[in-house]
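Only one protein chain is missing; all other protein chains are in place.
Up next is subunit A:
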Amino acid sequence: MKISVDQAKCCGSGMCVLTDPDLFDQNDEDGTVVLLEEHPDAAHEASAKEAAGLCPAGAITIS
């Protein structure tokens, strides 16, 4: 599994960090997404998908 994030789309809601702080963080300056793990291990795959589904701006894609 590979996670991609699009800072240009991100609206800083924090839903991804709320869902899995091991995978995502937010930039202190403008609150946009910072990807911590591009390739999540099996234990984080479900939360990676959940975060992508919850993102209000569609800024997270899973491939």
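Operating definition for what follows: a contact is a pair of C-beta atoms (placed from the backbone, for glycine too) under 8 Å apart; a residue touches a chain by one contact, two chains touch by 3 or more; residues count from 1.
Just so it is clear, contacts and distances are computed from a predicted model.
For the chain that is left out, the UniProt protein name among "Heptaprenyl diphosphate synthase", "Cytochrome P450", "Branched-chain amino acid ABC transporter permease" or "Putative zinc finger protein" is "Cytochrome P450". Touching residues on subunit A toward the chain that is not drawn are 11-15, 17-19, 21, 25-32, 50, 53-54, 56-58.
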